[in-house]
Every structure is written in C-alpha cells, then in structure tokens.
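All protein chains but one are shown at their positions in the complex.
Letters A and B mark the chains as written, and numbering starts fresh at 1 in each.
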Amino acid sequence: MTTALVLDLLGTFAFALNGALTAVRAAQLDIVGVVTLGMITALGGGILRDVLLGALPPATFSDWRYLVTAAVGGLIAFALSGRLDRLARPIAVFDALGLSLFAVTGATKAMALGAGVGQSVLLGTITAVGGGTLRDVLVRRVPSVLSSELYAIPALVGAAVVVVAARLGDVGALWALVGAGACLTIRLLGMGFRLNAPRPPGGTTEP
Amino acid sequence: MTTALVLDLLGTFAFALNGALTAVRAAQLDIVGVVTLGMITALGGGILRDVLLGALPPATFSDWRYLVTAAVGGLIAFALSGRLDRLARPIAVFDALGLSLFAVTGATKAMALGAGVGQSVLLGTITAVGGGTLRDVLVRRVPSVLSSELYAIPALVGAAVVVVAARLGDVGALWALVGAGACLTIRLLGMGFRLNAPRPPGGTTEP
Partner (left out) sequence: MTTALVLDLLGTFAFALNGALTAVRAAQLDIVGVVTLGMITALGGGILRDVLLGALPPATFSDWRYLVTAAVGGLIAFALSGRLDRLARPIAVFDALGLSLFAVTGATKAMALGAGVGQSVLLGTITAVGGGTLRDVLVRRVPSVLSSELYAIPALVGAAVVVVAARLGDVGALWALVGAGACLTIRLLGMGFRLNAPRPPGGTTEP
C-alpha cells in the first residue's frame, strides 16, 4: 500500500467515526441511520472529487477497502457510543483528522490525474469538506464549511502545501504529513480559540 | 420492452406519484413545484446510480420514456390530490412500491455494467433510497433512510435477492419479482408495526 492510500483510508475511518457519532448525538438515529451517515461522511468528499475529475466510477466504488473501512468505522462508533454528553470532543477531533488527511490525499489524487495547480488545491479542499457538508445537510444543519471557525481555510493550506511541494519536485510522504499537520494545527487552534474569518461589514448582529 | 424496463418505469411512476403528493401535503407547492419534486423523487435514485457507475449521461436523460413517465406521474398526482388528510397512506404505499422496484432494477443494472456482488447490492439500495433522500432534503426533513422504520434494510434485501440469484445463474423475471416482493413485505411490515433497527446504547431519549 502506498502512503497516499494509507492516509486516505485513515481519513475515511476518521470521518466514518465522526459521521456515525454525529448521527447518534444530533439525530438519535438507529443503527442503519448511524452507519449510513458515517459512510456518507466518509465517502462523500472523495465521490465529489472523482465526479469533478471525471474519474468514474469513483475509487470508493471500484476499491472495496474504502467501503469496508467506512462501514467498520460506522459500526465501531455505534458500538462505543456510550454517553451523549461525552461525544462532543471526539466528534470534533475525528472531523479535524479527516479534514486534514483528505485535504492532502485529495490534492495528491487531483495532481496525479492531471489537474492544474489551482484546481488541485481546490479539489483537495472539496475532498476535505465535502463529506461533512453532506452530513450537515442530511441532519439539517448549516454546513461547517459555511459557518464554522476556520474550516475551509486549514484545508486550503494543507492542500496547498502538497501541491507546492509537488511542483518543486518533492512528492514524498514528508510533505503529505507536513500538509496534514498544518491543516490539523490550524483547525484545532481555530476551534480552541473560536477564531473566525472576517465577517462582512453589514453583518454586525448575530442570527 | 424487457422486464427490467417495465419494472423500472413502474418504479419511476410510483416515486413520481409519491414525490408529487409529498409536495402537495408537506410543502403546499404550486404545480411547478409539485411536478418538479415528483420528477426529482422519481429520477434522482437512477441518476445517482449512473453517476456512481460512470454510465453518463444517465439513462433518464438519454431515454425519453423515463422523463415522460415521471412528468405524467407528477401531473396525475397534482390533478388527483383532493383532501390532504387522505394523502398519508397513498404517499407511504407509493414510496414502498418505488423502493422495492428500484432496489431490484438498480442492482440488475449495476450487474449488467460489470459491478461486483457487493457493489451491485449497494447500488441497488442507493437507487432505491436516493430519490426519496433528495425529496426529503428539498422539503427539509431528515431523510427516511436515516430515521425511518426499516427503510434501507428492505432495499438491501431486495437487491441481494436478485444479485444472489444472478450469481447462481438465474436472471429471469421470477427472482426480480421475489426480490421486489420481499422488499415490499418487509417495508410494509416495518411501517405497520413501527419496527426500527436497534438504536445506539447512548440514545435512550427521543429527539
């Protein structure tokens, strides 16, 4: 297995745990709903990326390892979900992990399929935020990518790191880890200090 | 016309009736909204399946019969929708019918395009639940596939019946009807007795 595949499956697993725990906490779903939301969260970003790249059928459907990883993640989350009041922190951390890993692997796959520099950064970001956006729409929340403390920006940074490194001739695992680490750090700092990007001049009152 | 096409058009018609009646009942839409929601409900699952199979453009756009069937179903529902309090039962029954037919035809098409056993069962299920999920998102409900009494499970069973039968060498109309019948029976029993899949250990309080 290549480094990219390992990181991709790790991201899939993290998002499956996140989506499934979100289903338990936010919508009190049964086991089918929990595993389904976990799988959609885990596989949605990669499917969006592959549709936009025209790389169909998506890797998640031609490669069984993604489906199994996502399903197992959802089932583990279902089994372990004990007290709802303890779920908030793991949900947020698994989301940040998946975001960081997918930003890097999404951008890497886009480059491998011949996308340009800008498109690769954008597709890495879409891979990272896509699954969580589908998750939020399905449980009727305004998606994190639109509303939350620094969500798309760390993904953009993580994707940009691997794209710039690849342009400079370095496609090793080191820069993938640097990109994912940078994304994770910014995201966790953003959550910890409740940082937000600038708001519009007219938007002074909170909704 | 092949058996698969007949069943597929029947499923399209049932889902168009269901989606259009849902538009009348849940969102009080005008005729354009009613027919639009009927068509999205009827065609959405097959479009999702074809995108995931990379079979583009989707059959619903290269074959006029699907578009016409969906539009006619929506118009009929608009014309017949009399009293709102009588719509709950037909909405549920048409949804169960569409679910059963699409589980079988979706899995059959996936196999015909070379998908593996597991993927075919999954794609049959996605075909069955996809249109209703789009419908629920558009009228702002938590999708049935996440929340409802036994919704994805009967579709999985129906799809699995035809996939297993095909693997054993039998691709006739009989097993398609057995699969659709099994799905329909489980779904109607689930609704009648309000059965649900197991809920997570922490999810003791209802939302």
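Operating definition for what follows: a residue touches a chain if its C-beta (ideal position, glycine included) is under 8 Å from a C-beta of that chain, and two chains touch if they have at least 3 such contacts.
Nothing here was measured: the structure is a model prediction, and the numbers come from that model.
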{"item": "Selected residue (touches chain absent from view) among A:L10, A:V145, A:A159 or A:L184", "value": "A:V145"}
{"item": "Hidden partner chain, touching residue among B:L7, B:V24 or B:A42", "value": "B:V24"}
{"item": "Which residue of B:V72, B:V137 or B:L188 touches the chain not shown here", "value": "B:V137"}
{"item": "Chain B, residues in touch with the chain not shown (by the definition above)", "value": "23-24, 27-34, 36-37, 47, 51, 56-58, 61, 64, 67, 78, 81-84, 87, 137-140"}
{"item": "Hidden partner chain, residues of chain A it touches", "value": "51-54, 56, 115-116, 118-119, 122-123, 133, 137, 140, 142-143, 145-147, 150-153, 196-203, 205-207"}
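The definition used in the following text is that only the chains that are shown with their structure count from here on.
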{"item": "Between chain A and chain B, centroid-to-centroid distance (C-alpha), Å", "value": "29"}
